[in-house]
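A single structure is presented below for examination.
The complex appears here minus one protein chain, its other protein chains still in place.
Each chain carries a letter (A and B) given by its place in the written order, and its residues are counted from 1.
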Amino acid sequence: MALLQTENLSFRYPGAEKAALQGVSLSIEAGSFTVVCGPSGCGKTTLLRLFKPELAPAGEQTGRILFAGEPAASARPGAIGFVQQNPDSQIVTDKVWHELAFGLENLGLPVETIRRRVGETASFFGIQGWFRQKTDELSGGQKQLLNLAAVLMMQPRLLILDEPTSQLDPIAAADFIAALQKINRELGLTVLLAEHRLEEVFPIADRVAVLQEGRLLLHEPPRAVAPKLLSISPDHPMLHALPSAVRVWRHLAAGGACPLTVREGRRFLEERYAGVALPPPPVEAPPAGACALDVKNVWFRYEKESPDVLRGLSLRVTRGEMLCLLGGNGAGKTTALQIMAGLDRPVRGKVLLHGRELKTYRGGALYRHNLALLPQNPQTVFVKDTLRADLNEMLAAMETPPAERAGRMEQMAKELGIAHLLAAHPYDLSGGEQQKAALAKVLLSDPTVLLLDEPTKGIDAFAKRGLSELLRALTRRGMTVVAVTHDVEFAAEAADRCAFLFDGEILSVEPPRNFFAENNFYTTAANRMARGLWKTAVTCEQVAACCRAAEERL
Amino acid sequence: MKQDLLALFALILLAAVLISGTEVQSVDEYYRTHADEIPPQSETVTLSIRCDSVLRHYDQLDPALRSPEFVPPDGVILPPTRYLLRPGDTVFDILQRAVRQNGIQMEFQGAEKSPFGSVYVQGIHWLYEFSCGPLSGWVYRVDGAFPHYGCSRYTLQNGQTIEWIYTCELGQDVGAEWIGGQPS
Partner (left out) sequence: MKAFAGLHPAVTMTYFVLLLTVCMFLPHPVLQGQALVCGALTCALLCRRGAARDVGFYLPLFLLVAVTNPLFSHNGVTPLFFLNGNPVTLEALLYGLSLAAMVVGVLLWCKAYNEVMTSDKFLYLFGAVTPKLSLVLSMALRFLPAYRRQARRVSRAQKAMGLYAGSSMVCRVKNRLRVLAAMVTWSLENAMETAASMKARGYGSGKRRTHFSLFRFRPADGAFFAALLLLAAAPLAAAAAGALNFTYYPRLSQLQTTPAAWVAYAAYGLFLLLPAMWEAKEALVWRCCKRKI
C-alpha cells in the first residue's frame, strides 16, 4: 500500500521563471526506505517540504499529495516527522530531556505519558548517558540524533529527512544512518531521505528516486539505478555521485549485477582478476621546492589546566603543493589549522611562513597577499547583504585601486562560476554555492598559502569535483594549499600529499597512493575493494585503470 | 573583582575618617570639663532642655525609649541653668558646653554635612528625630521666639534665654507657628 503518493505534482516559487517541480508522480510504500538524490537545486528540498504541510513553501502548486489516502494537509500533527539539515538550529530548548518532551508538550499530553515516552525513546537511541546535559554541550552527531529522537517522540508514520548528515563527520554520519536503518528495520517506519553522500545509504535503500531539474528521472531499486542512468546517458553526471563500487562497475561496462557495497565490490573484483599481478605504478615523488609553511614542534592547549591538544606537531608544506591533513575527531586538525593561520599562538614551538615566524608579521601583513583561512562554515565569511558588497569589501581591504575592482571581481566570479550570484544574499545560496562564494572572497586577498577547514562539508559530489579541479588549478599557479578534512575520497583525488594527525602529532606524510596503501582502515572505499589485488589503487579511476590493464593481461 | 570592591570600599572609609579629622577623647576627658566659674559682672545666658511633648504623645514613642531613664517624668532634661557667654558664642556652642558639663548624650551632624549650612542636632539624651512619630525632633527657642536659622549661626547676646524643646508635631505642639522644615 502506498503511504504517500503524489500525482503529477508541480510547483513554482512566486516570481520564479522556471518551475521547481514538474509533473512529479511518486509513490512511497509503507515501511520502505527511499533515498531521494540529485544535484543541488534539483528540487529535493522543495519536494520534501511540500510533503510536510507545516513547512510547505508558499507558491503555485498543482497536482495532489495524498498521505494514507487523504490529502496530506489533513494529517494529524506529528504524523509526518521532518528532520532538517542543520543540527544546531533545529534544537529549541536548553536541555536534552526538555527537547525530547517538546513535541508532546505541544500536543498537551499528560505529564506521566510524556515521562514514559521520553524514557522509552531515550533508551532506544542510547541517549541516557547525556539525557540531563545541556543541548549546547553536545557534539554535532549527538545533536542530530537528538533531533531525530525528538521527531520520533511524536510517533510519526512517515519520517522525512533533508540531508541530515551533511554537517556531520563521517563517523557521526554513519552512526546516524545506522540509527535510521534500525528505525526502518525494527519499527517498520517509512523513511524518506534526501542525501548527497550515497556511499552508506545507497545499499540500504529499498528505492532510490533521482530528481533532475524538477523532474523525477527514475524511481528504482538501487541495483537498477546505474544501468538505468547509463541507458539515459553514458556520462550522466549523477553517476559520479554513486557509491565507489557502482562507479568502478560502470567504468568497466562489465554488465552483470551491479555491486553496491565494498564487500560486493571486492568479491566482484576478486572473482574476475584474482591472481593478476600488475607492475607497481610509478613512485610519486614528493614535491620538491622551497618550504612555504613550516610548523616546528608545536604544543598547544586551550586552558592552562586542560590537556594538550597538539603535542609536538611538526610539518613542512612545500610551495605549490596541496596537502591534506586527515585524522579522526578530536585529533587536533582544526586546532592545527588555527595555529597555522596565526589565530592561536602555540604554547611551545613556532610556525614559519616563507621562513619568517608568524608573529613577526604585524599590522595585518600576515593576511595581505600572504595567508588566508577558509573556515569550516562558509557563512562566517559573509557580513554584507549581497555577495557583491562582500567581495567589494575584501578588495577595499586589500587596497585594490577602485578602478580595477570591478574587473578583478568579474574575473574571480567567472573563474569560480558564481557570476550569476553576485546580487544574491550570501545566506540564500546553496551549500556548494556558498562554499564557492566564500572561496572567492578569500582568494581576493591573493594569498600565497590557502588554508581550508573541511572544504567538502555539506557540498555534493558535483561541487566536490569542481572544488578539487579548482584547487588543482590554483596549485599549478604556485599557490600552496593546506586542507583539513575528514573526506578520504577527496584527499585521494585532490592532494599531492596526505598527512595523518593523531593525538596531537603527525604520524605520516606521504603522497596519497603510498599513504592509503599503507592504511588498513583509514582509506577510500575504492581502495578497500581493490587492496587485496592492487594495494596502490586508491581512487575509482585508478581501480578502473588497473582493471583495464588486467583485462589486457588475461 | 569582589575583593577589589571590598578594598575600594575600605579605602574610601579610611579616607573619610582621615579627612574628617581624628580627635579621639576618652569618656572622662570629654565629660570632665567642670562648670565654669561665673564671675560677677560677666555676661551670661540661660539654657534649658525639655521634652514635655513626648509625655503627651507617649503612645508614639519608640518602645525602646519608654522609660523614665530616657524620658524624665516631669519632662525636664536640664532645668534652666546659667552659662558664661563668651564673645561670639552661638546657641550650639552653649548647648555643647551644657551637655558636656552635665554628661548628657548628644549627637549632631556637622555644619559641613548639613544641607542648611549649620550644625543639625539629631538627638539629645537618646531622644532622636523621629523617635516619637514622623514629625518629631529637636527645636530651639530664644527669648520665646523660634529663629529661622540653624543653631550654629545664631550668635547670642547677654541675658538671653535658650530653650531646647522636643516637638512631636513639627513645632505646632510647642507653639511654633511654622518652622520651615528646619526644626533647629
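Rule of thumb we're sticking to: a contact is a pair of C-beta atoms (placed from the backbone, for glycine too) under 8 Å apart; a residue touches a chain by one contact, two chains touch by 3 or more.
These numbers come from a predicted model, not from an experiment.
When you scan A:42, A:72, A:114 or A:242 for touch with the missing chain, the hit is A:114.
Of the listed residues A:37, A:151 or A:422, the one in contact with the hidden chain in the full complex is A:151.
Interface note: of A:11, A:33, A:82 or A:500, the residue touching the hidden chain in the full complex is A:82. Annotation for chain A: contacts to the undisplayed chain at residues 52, 54-55, 77-78, 81-82, 84, 86, 88-95, 97-98, 101-111, 114-115, 118, 132, 135-136, 147, 150-151, 154, 338, 341-343, 363-364, 366-368, 371-373, 375, 377, 379-383, 385, 393-394, 397-398, 425, 427, 441-442, 445, 451. Think of the hidden chain as still there; on chain B it touches residues 2-3, 6, 9-10, 13, 17, 20-27, 29-30, 63-65, 69-70, 96, 105, 107-108, 123, 126, 128.
Heads up, the rule we're going with is that only the chains that are shown with their structure count from here on.
Chain A and chain B have Cα centroids separated by 86 Å.
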